[in-house]
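Following: one structure in structure tokens, then a few remarks.
Left out: one protein chain. Kept in place: all the others.
Our next item is subunit A:
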Amino acid sequence: MLAIARQRMLGQSFKKILPAVSVLRSYSSAAKQITVREALNSALDEEMSADPKVFLMGEEVGEYQGAYKITKGLLEKYGPERVLDTPITEAGFTGIGVGAAYYGLKPVVEFMTFNFSMQAIDHIINSAAKSNYMSAGQISVPIVFRGPNGAAAGVGAQHSQCYAAWYASCPGLKVLSPYNSEDARGLLKAAIRDPDPVVFLENELLYGESFPVSDEVLDSSFCLPIGKAKIEREGKDVTITAFSKMAAEMLEKDGIYAEVINLRSIRPLDRSTINASVRKTNRLITVEEGFPQHGVGAEICASVVEESFSYLDAPVERIAGADVPMPYAANLERMAVPQVEDIVRAAKRACYRSVPLAATA
């Protein structure tokens, strides 16, 4: 979600905001830069080194070095007993992973994309998520399901769906969605250490993006708490959840100071941070990549209406992906995914109410 706007921004408006970007970057030039891919790889490496019960399983995670090179080098380092290439049988290997977790091991199961997790969704929900409750605590399932989620570029309808809302609705699961390298490292480590099943939704377009990280983040004991959102950028006029540091910068030019919240954790949702922010700014825009109906934004909106209704000065707006299977053609694909302009328009509507609400795209 945060990724797409970045990508689009870099593509379309790079020249316009380049000075702003380089100012931001040079502020943290003393810190090291690592890509999200490196962050994930190092997190896996460190957790496997620290705990012999952690093992990896998935298609192409071993000899191919990972379909997106996230698991690069791990087979050589830990051997074929701990980095297992599976056949293309999601239902089978996911069930095997969950069974191994029942026994006490800590599997990290990779789905090449979360679209393929639908083949195994019975094991994720019925075998993993519900077992701790059904067994009254006898069975715990310390498993992580990870992989890229949501739209990539030009891969079409069957390879572009966002599953955040589906998994986040299920009690017994934790659902995390990292944005930058710090998120990727901290949240993946937290997920692997967690005794419950965690769905870890990465983003393919972000894997190659570099972000500055402090020494604290690079330390092997670094871990982020599950269930806490991060205020990426403080503001006072409107709260934007999940997306677009860049959009906030654009808005600043028009005198709108947006507070951008990086959710990090979809389940449990950090309702207190979101509500505290809305009570400060009085306006909310939720942004997500997935389909609009029953999405993450709908849940955030409901939470804010339940807890902070009297603080709202404008209706909550949700920006979501288009309610259509992802098209292939580049221009159609662009229209099917939230763009920075959509967020800016929504923010202006929320602040001035001068432009009538456009019908959801």
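Quick note on the criterion: a contact is a pair of C-beta atoms (placed from the backbone, for glycine too) under 8 Å apart; a residue touches a chain by one contact, two chains touch by 3 or more; residues count from 1.
In this section, contacts and distances are computed from a predicted model.
Q: Could you tell me which of "CHCH domain-containing protein", "Eukaryotic translation initiation factor 3 subunit I", "AP-1 complex subunit gamma" or "pyruvate dehydrogenase (acetyl-transferring)" is the UniProt name of the chain missing from the displayed complex?
A: The record for the missing subunit names the protein "pyruvate dehydrogenase (acetyl-transferring)".
Q: Which of these touches the unseen chain: A:56, A:75, A:98 or A:112?
A: With A:56, A:75, A:98 or A:112 as choices, the missing chain is touched by A:98.
Q: Identify the residue among A:127, A:203 or A:241 that touches the chain left out of the display.
A: Here the residue in touch with the unshown chain is A:127.
Q: With the missing chain put back, which residues of subunit A would touch it? List them for me.
A: 55, 81, 84, 86-87, 89, 91-105, 122-123, 126-127, 131, 133-136, 138-139
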